[in-house]
Structures are given as C-alpha cells and as structure tokens.
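Can you keep this structure in mind? I'll have questions shortly.
One protein chain omitted, others in place.
Chain lettering (A, B and C) follows the sequence in which the chains are written, and residue indices restart at 1 in each chain.
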Amino acid sequence: MSGNLIVERERGLLELERRISELRAANATQPVDMSSEIAALEAKYQQILHEVFGTLSPWEKVHMARHPGRPTSLDYISALERFDELHGDRQFRDDPAIVGGFALMSGRAIVTIGQQRGRDTKENLRRNFGMPAPEGYRKVRRLAHVASRLNLPIVTFVDTKGADPGISSEEHAQSEAIAMCLHEFSTARVPIVATVIGEGGSGGALALAIADSVLMLEHSTYSVASPEGCAAILWSDASKAEEAASRLKLTAGDLHDFGIVDEIVPEPLGGAHRDVAAVVGRTLSAIEMSVTRLSALSPEELLEERYRKYRRLGTWHAERMEPIGGR
Amino acid sequence: MSGNLIVERERGLLELERRISELRAANATQPVDMSSEIAALEAKYQQILHEVFGTLSPWEKVHMARHPGRPTSLDYISALERFDELHGDRQFRDDPAIVGGFALMSGRAIVTIGQQRGRDTKENLRRNFGMPAPEGYRKVRRLAHVASRLNLPIVTFVDTKGADPGISSEEHAQSEAIAMCLHEFSTARVPIVATVIGEGGSGGALALAIADSVLMLEHSTYSVASPEGCAAILWSDASKAEEAASRLKLTAGDLHDFGIVDEIVPEPLGGAHRDVAAVVGRTLSAIEMSVTRLSALSPEELLEERYRKYRRLGTWHAERMEPIGGR
Amino acid sequence: MMQMPDWLRARRGKDAEGRDAALWTKCPKCGEVLYRRDLAANAFVCPRCAHHFRMSAFDRISSIVDGDFAEIGADIAPGDPLGWSDKKSYPAKLRGDREKSGLSEAVVCGFGQIGGFDVALAVMDFHFRGGTMGTVVGERIALLLEEARKRKVPCIVFTASGGARMEEGMLALMQMAKTTAAVTRFTEDGNFFMTVLTDPTTGGVSASFAFQADVIVAESRAMIGFAGRRVIEQTIRQKLPDQFQTAEFLLEKGAIDMVVDRHALKDTLVRLLEYARGGVLRA
Partner (left out) sequence: MMQMPDWLRARRGKDAEGRDAALWTKCPKCGEVLYRRDLAANAFVCPRCAHHFRMSAFDRISSIVDGDFAEIGADIAPGDPLGWSDKKSYPAKLRGDREKSGLSEAVVCGFGQIGGFDVALAVMDFHFRGGTMGTVVGERIALLLEEARKRKVPCIVFTASGGARMEEGMLALMQMAKTTAAVTRFTEDGNFFMTVLTDPTTGGVSASFAFQADVIVAESRAMIGFAGRRVIEQTIRQKLPDQFQTAEFLLEKGAIDMVVDRHALKDTLVRLLEYARGGVLRA
C-alpha cells in the first residue's frame, strides 16, 4: 500500500497535525497563551486540506478508494444492530474474501454480503486482498438464495479490485461462479441494495451489485477494469493507468450520470477514513431508506423494475445498415 | 477381482467348454462322427451349470454382482439408439465414475446417468472403481436438473460399491453432494426409472435411485451397506461378510417383497455376463415400458406417487408409550 | 402438552435414577474426573477443556426448549423386518437400549417454543443404537415435518447418528429417501429448516436431511462426515489428522454455516429464528 497518493499527501498533513497537538498540549500546561498561533495553524491546516482534497481527480479517487484506512465491509456490517456470520459454499471452502450472514437493521432482518479486504498485511493475505475465489462467489449465491427463500432484503457491500485471477480460480470455474451470482441476483424476489464502498473492479464487483438500488460512496470507484488493467489491455502499458482512470468514467458522479448509480453518499473532506463513524452511519441510513422504500414493492414489481433498469443501460442509436439495403 | 467366487467356479466350466469346442472342431474336419460324445458333454455342461448356478445364495449374488465381466452402465447406455455424453459439475471436475448425458430410446429423448466402474484395471483406476466423488454426484444433480428443465425422463443405472470414502471426498462435502441428489430426484417433475444392474451400495447408490420405478437385475444386490462394511460395523470383523450378506436381505427378491424394487429383470443361468446382448435388450425393454407408462402421468401425479411410495416404506407398529401414560 | 419437568419425569422413567447412580465421569479428552451433577449443570461441557459430552435427547430438549414440549410420534415403535439376529435378536437389542437410555427410539420429536418461537423439534440420541436411522427415526421425522408444514412453523433437527441402522437393512436406507422428500415438501412451501449437527453425525443421516438445511449449525468439536474415520483410514492406509471431520474442519471447508459452543447454542438458535421470522417485532 506504499505508493498510495493519498497516504503520501497525508504525510505532510500529519506533520502539521502533530505540531498542532503539541502546541495544544503545551498551551494547556504553560502560562503563555498560544491560542492564536494554534488557530492560525488550524486555519492553515484546513486550507491545505481543501487544497489537497477539495477536488480529487479520477486517479486520486482510485487511490482514495484503495486507502488502507478506508472503512471495509466489516466496518459497515459490524455497525449494524446485530450480525451472525454464515460461512461456506457447502462444497469446497469458506472464502474469507467474502463475509456474509444474517443481520438486523433497525429491527428488520436482512442478509448482508460483502467483499472483505484485510486491514493489515496478515489479514490481507488471509482474505486474498478482497479478491474472491469461485468458492466466495458460490457463498454469495447461496446466501442470496437463503435471503430469497426467507423473503429478507439483501444488502451488499462492494469492495474489490476484482475476482481472483489465480490458477485454482480458473480451475474451479470462476466464470461460472460469477455468472451464477448474476443469475441469482437477477431472479431474487427480494429488495437488493448494493453499496460501492471502495474499489468496484469489473465482473468480480458486479457479482454483488445487480441491485434495485445502487449506492456509491463519493470517493469510491467502479469500473469495467482496473485502470492498470485497462492500460495494459489497450496500450500494453500499465504505467498509463492514470490516463485510463481519467478516460474510464469511474467516479460516483460519472456513474450517477449514466444511471448506473442511484445515490451518492458524501464523504468528509479527505475521505471516509477521516470520520469512519459518521460515514458508516450515513451510509447505513441511506441503505435503510432504500430497503424501506423497496420493501413496499411486490416481488413482481421488484423483478420488473430491476429488469427494465438494466435493460435500458447503454448508449446506442438506430442506423440503417447500408449493405443490406442493396437488395 | 481375484477371489470372486463366481469367477472361480467358472474356471471349472471353462475347461469343459474348451473340450467341447475342441471336439467340435475335430468333428468338422475328421471322418469319425463324435456328435454323441459332444451331446453328452454338453448335457453334462448344462447339468453342472444348473448345479453351480441354479440357486445362488446372497453371498454368491454379491460376487455375481461384482463379476468383472458383468455389463456396466455403458454397456446399457451404448445399446441405446443414440447417446451424447455431457460432462462435469460446472465447478470442479468431471468425475469419470459417473457417466451421463442425453440419449434416444426408441426415438424418445431421455437423460441417462449411471455409475461406471472400469472394465479393466486401468479403467478402474480412472473411474475409481465406480465410486463417485462429490463432483460426480454434483454432475448427477446437474443432469437431473437439465432433464427436469427440458421435461425429459431420467433413466439411471446403479452400479457402485458406494460413494468414494477418501479424504478429498470428505473435504468436498460428500454428504452434501449426496443429499442434494436425493433432493433433486425428490423434486424432479419428470418420470424417473432406476435400474440396479450390479452392486447397489448404500447412500452412494440411493443417490441415483429415488425413482418412480425401480428395476433390478435378478442377481444384482442392493444393500444398506456392503456385507464387508456391515460386518465391520456390527462385529468389527469384515470376514463375517458372508453372514452379513445373508442377513441383510439384499437380493432382488427380498427387495421386491419389501416394495423397494418394482420389477426384477431375469438373467440367464450363470449371470448377465453370459449373454450381455440379451440381458441389455431385455433390461432396456423393461425400462422403456416403465418410461412409457410413467409418461402418461402429470408432474403432479408423479410427485405425489413418488412421495407416497417412499413415505410408506418401513416396518413399524403403534405402541402406547408406558411412561407417558403416568400423568 | 405437558410441563417440561412432568414430561421429563414421565418419559425418562426409572432410567434417570439409574444414570444418576454414576456420580463421577472422566472427561475422555482431558482426563479430568468430573462430578456428574456439576457436568450437567455446565450443559455437559467439561469445565476444564470445553469437551462437549454427548447429550441425551431429554437433556437436550430441556436445555433448549422454553417450557412445555408436546411429543409426537412417540407411539411409532420399531418392527423387525429382517428377523435380524446375531449375538442377540434385534428386538432384544432394542429392549436393551430402551432400558439403558429411557428412550423408545433414537429420536424424540415434538413441538415447543424456543425463545418464544414456536418450533418443530427433532432430537436424535446417540445412546440408542448409536443414533442410527431405522424406520422409526425416518417415520417420526417425516411426521414432524408434515405436521410442521401444516402449522407453518420452523423446524430444527439435532442430529447425532452413526448412519443407517444395519438391522433394518434396505428399509433403513429408504428412510433417507423418506426424510429427504419430507424436508423438500416442507422447505418448498417456504418454511425454515435448520439442523444442529452434534457429535457424531455420519452416513445416511449426514447424507440426507442433515445437509439439506437452510442453515447448518454444528457444535464445537463434533465429528461430522459421510464415511466413518475407520473406513477412510482403511482405504488410505494411514492415520488421519486429529482435526479431520471436526466441525471446525468442516467450517473451513465451507460445508457448514457456523460452529457454536453449547453454552451459546440456545441464544444462537433464537437469533436465527428471529431472522427467519423477518426480524424483531417491535411495538
């Protein structure tokens, strides 16, 4: 996680933060009043904060979405009223890159599922950096199916670079596992609310994001491929990732404009990790409002609206094919 | 396969067969007429055949069911009008201990599935002696599901010592795999005809044998556990297998009496392997008659009758519990 | 419906006294010698090493059910379809186990409440023929599911079984088909089905209703598998590692939803029933 643009910028601010708190401590014990110096430094701090984080480029947002301190799925899930984790695909393995289970949200039972990256190196290794294996997607499908059976809303959290691209994932039919998630979410007769909380990478993210309501954190990203992957595919040059990031339209604003994202959850200046409790609370409130609204719809209405929504997405125009007119 | 009682007995007969055919060959080229000697030998042959195979004990039937020359699932399947094999569980592996796919039976499309043991050592190793792994049972379930979707009858062939009891089978949830087969066959809205063609061992056999019509070859066996397993479980002594075989009521006749088997397909004297074509033809005819009869029923009727049939099986009696009357 | 203490006294009969005679029990895992009353007070969990002793169906029911329990299927009694006899006749074996365990068969089924939720409950008991499934087990469980389906209440089955019962031959195996079909009808109507796998759960029971549940809970350290340990060791000709086929092993292998310590079990079941109901009903 070194090389994260946002983390690097925060280093400068950290220095300033340290000085402010030192001054504050000194001010409390020493007779000389340094309140005005402190205030000045704080103003400067806010100014720099605005300069540095006031507007973020798509590439900066990519780094924000990957910030090691950014709240993960479990930060949201553990803030729910209650959570009981369910494990496994019933066949092969319990994939720690996916967490899911029953939860209560203001008294309402839901099934919640999220991609889970690690919050440190050790956990990242265990959770494969939040990149699910086929077993993880089969757990997703199973839990979504349980939700459907018990008529419980599904609340997902999307946070993955993408599905695991390793040998055993190919051997265990990663394509099939993701395709069957898409199938399950397309047919689930219950409300589905998906929230992109960090990085939403490719089909591996979409597998948890076919939903009646898609929320996205302000500085999260959601893209057809990672910028590095896109640059490698198109230009055989992963170093052009920044260029790819700006072209891919992967910000919450872009995706809201396309109709892919229904609601953007604002983040504090500097990113969600600067006030985790507030962001988590705000996000859960927004999710709950969606769940409540969707719960008023019949399964048939939900399925019909979900179908229409995805059926509409895309840009095309009608065009008479020239050669075929030749007859 | 050495140590097979039936194979050993056949050795004696083979000697006689050889002498008869030598005499026949000689008779054709030499001027001396040996017809009467040949006829005498043939009569003796028939007599021995009757003595040796006229009545088989349960233990002898166990060996007959395991006879290396006994027709296997593929002998029946390849005698169908046409067969296109379908592979795999879509997740992990194609298990060669299960064969299955689409087939035509007198013009009618069916899905056929069978346990397949090897016809020689090499094939036996590849097919794990016909003991399916969880992947095999997941293939069974998938094919049964395809049949259900396409409204095609399911025709199964049961021939296994049991489900594979290895480490990786336990790791891949053999129990779940079999349980989900039972689930699929319980809910399939199409006619199901199962035929026990060799050894039907335990839950691993039942996974292919929940059916509207269960056929069984005369000298096949079908039991709650292999005689060796039963002896090991009850008496910690696998050598008492013969005793177990006689107690377990595992012959076609016994199971017909219990209402578990609907129809017994006769075998030639000495066993199915002595006239494979005739046995296969007779079996397929019997299966086809069942399929035709069952195809006249609606899915609801099929499911209801199937439920009632298994609901009935067992022996119990009503008894007033003494202690509970105490109040 | 009887009050639990009455029901327990009634069903256990003289057995309860007989068993209480054994005042001391040695923990098979850590060797600690335990006063039986202390062990019972600790839900039959060794206070030293947390080993979960196998529980009788009676103890299990009284530890899980709120108050009353209405048994069903108690009058379904085993036959002897094979006329089985080895060292003893099958009926003699049944009589022996009945006297020893106070049970009429290897499962007790009925209706009661857990944390205020109406449930259909089946509890298998390893002390009766090793918890094996014969006709009566299949019949009682099918009956319970059919009745639960009518009443539209969730069903929980506690499994503890060495598999199918040899002495009833193929009719025992057919109970896999019977229970599976009953589970299928029950769940297809949208009812919630849960199993709690306790030590040991193997063979025909694990390969039928045990693994067909919406949620599969296992007790800590329970042995769960299809094939028995001995069979596998004979097949592969080597010793298996200790943790093989334990609940914890299965959790890692993705086969079960959760492993629960017995002390937390009732609370867990109540929470799961709450989810299945749709959440907490608030005024």
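Quick notes
As a working rule, a contact is a pair of C-beta atoms (placed from the backbone, for glycine too) under 8 Å apart; a residue touches a chain by one contact, two chains touch by 3 or more.
As the structure is a prediction and not an experimental result, all values here were calculated from the model.
Though it is not drawn, the left-out chain touches A, B in the full complex.
Among A:62, A:190 or A:250, only A:250 touches the chain left out of the display. In the complete complex, the hidden chain is touched by one of B:52, B:146 or B:297, namely B:146.
One of A:206, A:272 or A:286 touches the chain omitted from the figure, and that residue is A:206. In the full complex, the hidden chain is touched by chain B at residues 82, 84-95, 102, 104, 107-109, 135, 139, 146, 149-152. The set of chain A residues touching the chain not shown comprises 163, 165-167, 169-176, 178-180, 182-183, 186-187, 202-203, 206-207, 210, 222-225, 229-230, 232-235, 243-244, 247-250, 254-255, 258, 260, 306-307, 310-311, 313-324, 326-327.
The working rule: only the chains that are shown with their structure count from here on.
Comparing each chain's Cα centroid with the centroid of every protein Cα atom identifies chain C as the most central. A separation of 53 Å divides the Cα centre of chain A from that of chain B. Taken residue by residue, chain A touches two or more other chains at 90-92, whereas all remaining positions touch fewer.
Residues of chain C found to touch two or more other chains are 211, 253-255.
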